[in-house]
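The other protein chains are all here in position, but one chain of the complex has been omitted.
Then we have chain A:
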Amino acid sequence: MVSNLTVGERQGALAILIVLTLCGLVMAAAAAGHGDPMEMHGYLVMLFSLGVMAILLRGFLAPPPSEARLASYYDDPIKVGIIIAMIWAVFGMIIGDWVAWLLAYPDATFDAAWASFGRMRPAHTSGVIFGFGGNALIATSFHVMQRTSRARLPDQLSPWFVLLGYNLFCLIGISGYFMGVTQSKEYAEPEWYADIWLVVVWVAYFILYMRTLARRKEPHIYVANWYYLAFILVVAILHIVNNLAVPVSFAGAKSYSLFAGVQDAMTQWWYGHNAVAFFLTAGFLGMMYYYLPKRAQRPIYSYRMSIVGFWGITFFYMWAGSHHLHYTALPEWVQTLGMTFSLMLLVPSWIAAANALLTLNGAWDRVRDDATLRFMMMAAVFYGLSTFEGSFMAIRPVNALSHYTDWTIAHVHAGVLGWVSLIVFGSFYALIPWLWKRERMYSPTLVEVHFWLALSGTLVYVFSMWNSGIIQGLMWRTYNDSGTLTYSFLDSVVAMHPYYVARAIGGLLFLSGTLVGCYNMWRTIRWSSAISAAAPDELAPPELLPAE
């Protein structure tokens, strides 16, 4: 892979890695001696940089790549991104299912700080959202932007910088949770130095995307790219604003947020909800808008609906964050705006879901026969379901019942298992044979098995959490005739037990599906005997060659 970098890019990469190693050294040295976890993170940064450097140096003196490479797309980082995404998926889902069992059987853990629920839970959420979801987004965005722009990535160093730099951020963040490093902001737990690093990586990602778009050979920018670009741009804004903080010392991990009190809560949930909107929705809609019509071989149902849906989603989502803070110290007028904009948001969300499902008109026979396409179809269905549920839960009186209960967990997992994971798996199953030039996935039967495991796992999970959430909500608000609460909190905890067991089983089904998927993907990649003639979409048209 290093042999595909130009000599200049290899030198650039070496320079970046040397600087990064020194950064790690400075971090470790600054934090050493007073037992601060930043010391470990310094070593982690050094180790990571040296590891990448070892790979780089092994191919450093290889002959420079031929000019012929410019006639085709640059896919190496996409392949690596897919593999990394699946590794994170397995890690994040194992931790997730472990903590699910822990909720049903609280003693099923080690008597160690790192194994406590409070540390493992963010390791699960960051592992699946940022590790699995983020890498899937980066990998597919590199693929989609090249194809739909008919332009090769502008250089070969920056995609590697984005992909590997992003994973360094994930590693710092998640290893930090196990050591007790957190800002206590949900989905924004990593501390200040990890946040600064992510800003650097993310700006590089944005510039890379813009440069590729600027080189495009198509007169228009495809809708998938609007969504990917919204994802990159808005996540940058959200990340920077919500993580504004003052470190206690540059020699330590701890920092304090610039915001306090209800302003802090509002900033956090403006971030948190738009992370759902632009990380978990916009980016994956970009994925759906490319891989679904590609696989179904059908035109997008309506260009006009794409436009209305996109601008509706980007405009309305920005206002909706305050619905996470109904009936709190947040002024009620902010809650009103959050609720009403969440309701209006349903319409563009359903436009996007409908546009996807109507695109399948004329290809439903393929949905029936092809589990890969069925993954994407089911993802669109769950996207529609969970956006409806989200708008419904944003209504204040509904939220009075659902808030702080497992209903929220059901909603989130209908979104991330049913929508995000299924669209990623569908896209990967479509993409992997194209990238590795295989005729098809190693085993279509295993794709089918994965589909049913994932779907049944999602349904078991979501239904058990719907039940437990609504029972919790009702138990917490039931009064008896004498005017006092009927149930103690512990009563509701005891009542949750069977649902927590069911949820953990649902998670186990989903995790098993993911493992089956990993096996199938691995066999497809290693399946040397079945290399087919390059699929037509792999051949870059001759006009792809740089004009100069």
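Annotations for the structure displayed:
Note that contacts are C-beta pairs under 8 Å (C-beta built on N, C-alpha and C of every residue); 3 or more make two chains touch, one makes a residue touch a chain; residues count from 1.
Here, contacts and distances are computed from a predicted model.
Think of the chain that is not pictured: of "Sugar ABC transporter substrate-binding protein", "Peptidase M48", "Peptide/nickel transport system permease protein" or "Cbb3-type cytochrome c oxidase subunit", UniProt labels it "Cbb3-type cytochrome c oxidase subunit". Considering A:Trp98, A:Tyr222 or A:Tyr429, the position touching the chain not shown turns out to be A:Tyr222 (whole complex). Interface note: of A:Asn4, A:Ser72, A:Thr336 or A:Thr408, the residue touching the hidden chain in the full complex is A:Thr336. Only one of the listed residues, A:Thr21, A:Asn135, A:Thr148 or A:Thr372, touches the absent chain: A:Thr148. Only one residue in the set A:Pro64, A:Gly118, A:Pro299 or A:Pro498 touches the chain that does not appear here, and it is A:Pro299.
Touching residues on chain A toward the chain that is not drawn are 147-148, 150, 218-220, 222-223, 290, 293-294, 298-306, 308, 312, 327, 331-333, 335-337, 339-341, 343-344, 346-348, 351, 361-362, 479-491, 494, 537.
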